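Omission of a single protein chain aside, the complex is shown with its protein chains in their original locations.
Chains: A and B, in written order; residue numbering restarts at 1 for each.
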Amino acid sequence: MDKFISVADIADPLGGYGENLKQLLDLMGSYQKQPLKDSEIGRGKTIGLLFFNPSLRTRMSTIKASQNLGMQVISMNTSNDGWALETADGTVMDQGSAEHIKEAAAVMGTYCDLLAIRSFPSLKDRKSDYAEQVINGFVANAGVPVINLESATLHPLQSLTDVFTIDSLSKKDKPKVVLTWAPHVKALPQSVANSFAEWMQHYDCDLTIANPSGFDLSEKYRGDVTVMHDQDAALKDADFVYVKNWSAFEDYGTVGDFPDWKITAEKMKLTNDAALLHCLPVRRNVVIDDAVLDSEQSHVIQQAGNRVLAAQAVIKTIIS
Amino acid sequence: MDKFISVADIADPLGGYGENLKQLLDLMGSYQKQPLKDSEIGRGKTIGLLFFNPSLRTRMSTIKASQNLGMQVISMNTSNDGWALETADGTVMDQGSAEHIKEAAAVMGTYCDLLAIRSFPSLKDRKSDYAEQVINGFVANAGVPVINLESATLHPLQSLTDVFTIDSLSKKDKPKVVLTWAPHVKALPQSVANSFAEWMQHYDCDLTIANPSGFDLSEKYRGDVTVMHDQDAALKDADFVYVKNWSAFEDYGTVGDFPDWKITAEKMKLTNDAALLHCLPVRRNVVIDDAVLDSEQSHVIQQAGNRVLAAQAVIKTIIS
Partner (left out) sequence: MDKFISVADIADPLGGYGENLKQLLDLMGSYQKQPLKDSEIGRGKTIGLLFFNPSLRTRMSTIKASQNLGMQVISMNTSNDGWALETADGTVMDQGSAEHIKEAAAVMGTYCDLLAIRSFPSLKDRKSDYAEQVINGFVANAGVPVINLESATLHPLQSLTDVFTIDSLSKKDKPKVVLTWAPHVKALPQSVANSFAEWMQHYDCDLTIANPSGFDLSEKYRGDVTVMHDQDAALKDADFVYVKNWSAFEDYGTVGDFPDWKITAEKMKLTNDAALLHCLPVRRNVVIDDAVLDSEQSHVIQQAGNRVLAAQAVIKTIIS
């Protein structure tokens, strides 16, 4: 594995995903039991973390994972610690950006053995966001492996975490998993949902996506997964309910006003005593009710804790 | 010791403080001679530092102490690195806060073996500030020990440092210690003064608090310590002068306009050649004159240096 940007980076030579995904899940399981078992493997190696946007879980879990592998960590915020970057080719750079991604990525690549980048979408220009200029610019210019810490359209470390969490909690083969849209007050990226849809298609489950009409995800990521516009019908007999808000892909970046899509105790009763997952942060009583988040059905803290395992398995696989 | 929020956390089983306080002071003394004597004790453990407010001394001394114990350190600023947190129960989170302290604390607790939190008061709502919602929210939800890096009302690492510094410098049993209010241009928390008053009541000294009328500290923390509203009378024969501004507890958060309370060389002559202490930062010639800060009576740099010893002793005691 020479980078970790999307699920495509763990494709097997013949196009399947089973073998590499299984290896990552097994490695995560082994780190869950022995976090420091590979604590010498990164000795003398440096990972550079670059945040164009705020981060709590991703920052802490990736730092922790890197330290568990014995690596040196350099963490930077571009807004305060660095410079605004230009990504377009051929620009006369007489405006706000003081540096081109060509130089920034190449220089960081000379200092680090591995770079990890977080860069959110604008949610204003779909074409530009879906072109993934920042993360692709780093991949093209860094000269070292790049890990996606949530880009404009994808969040693969979250998705690998989610697969592991579902696999750990599942009591049956081929569980019914429902990814459901839920309300929010701000326009949020589609990245977690895109990525979850993309990854779960390579895990043996019965996957349904529930969202209001007008909020279908990009076909590129949802593929031919069943999409339902009736949340109650979708939740029926679910073994896992994965809750997440996203802004519209169609009328790009608009916030949906569908308060009825909030996850309540009542809604959870429609499921097969489902386990509730959410990537966090979550706005209580807007997205999910207190009664659900504080119930035994919620596994969101355990899920967030598993982020360390995903980061550690990916970093280990890349530097080995 | 399972947390370090106030002096109560070092209470002996029978309600006294002597035994545990003495152990911490002895440990600090040993780290003063051999900073790295326990450099293996924290190996493989992670401390998470979370700053809701700026910090120089507290940040650097706590990082240094943690590194001296061989720990991994993850330091974050909420304003730039993370999210605003909601602390109230049952809120419909449709306003500024993107995450509840319940999730934030629990998640950070899964990544770290120990959390350390700085969170200043608003100085606008006394009841809310004195409820200590942030630090108590972390204690209630983190699932790991929490250290107070200055909360809305207390700053115990500073106070432990102060006890040690006074104990190191004192040339006699039961020295006369005066905590005196001094002028400032901004409304400052009462935390350092509250905490100093609270801790010094468990150290064998003759303690007086001097402040202008209307600036008495909360009775909860000053207990039955003598309070004088005449600074000159209070300073008489003092062996230690601990200088600190605080805004009013009574007319909550107001700044006092008492320029005569500035500590000058003239004022220091009233004392028994007293040692001057201040937690820093200090506004020169507003709080204390240059002539005093630059004199041999000032021990403020040594005092700040001792912050490492306090943090190291507390962290070591908690993780052992």
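Points to keep in mind about this one:
Here is the rule we use: a residue touches a chain if its C-beta (ideal position, glycine included) is under 8 Å from a C-beta of that chain, and two chains touch if they have at least 3 such contacts.
Since the structure is predicted, the reported quantities are computational estimates derived from the model, not experimental observations.
The chain that is not drawn here is touched, among residues A:98, A:131, A:233 or A:265, by A:98.
From the options B:67, B:119, B:141 or B:165, the residue with contact to the unseen chain in the full assembly is B:67. The residue from B:3, B:57, B:244 or B:267 that touches the chain not shown here is B:57.
Of the listed positions A:7, A:69 or A:108, the one in contact with the omitted chain in the full complex is A:108.
The set of subunit B residues touching the chain not shown comprises 35-36, 39, 51, 54-57, 59-61, 63-64, 67, 77, 79-80, 185, 280-286, 290, 293, 300-302, 304-305, 308. Although one chain is not displayed, its contacts with subunit A can still be listed: residues 44, 46, 48, 72, 74, 76, 80-83, 86, 89-94, 97-100, 102-104, 106-108, 110-112.
Note that only the chains that are shown with their structure count from here on.
Distance from the subunit A centre to the subunit B centre is 39 Å, each centre being the mean of its Cα atoms.
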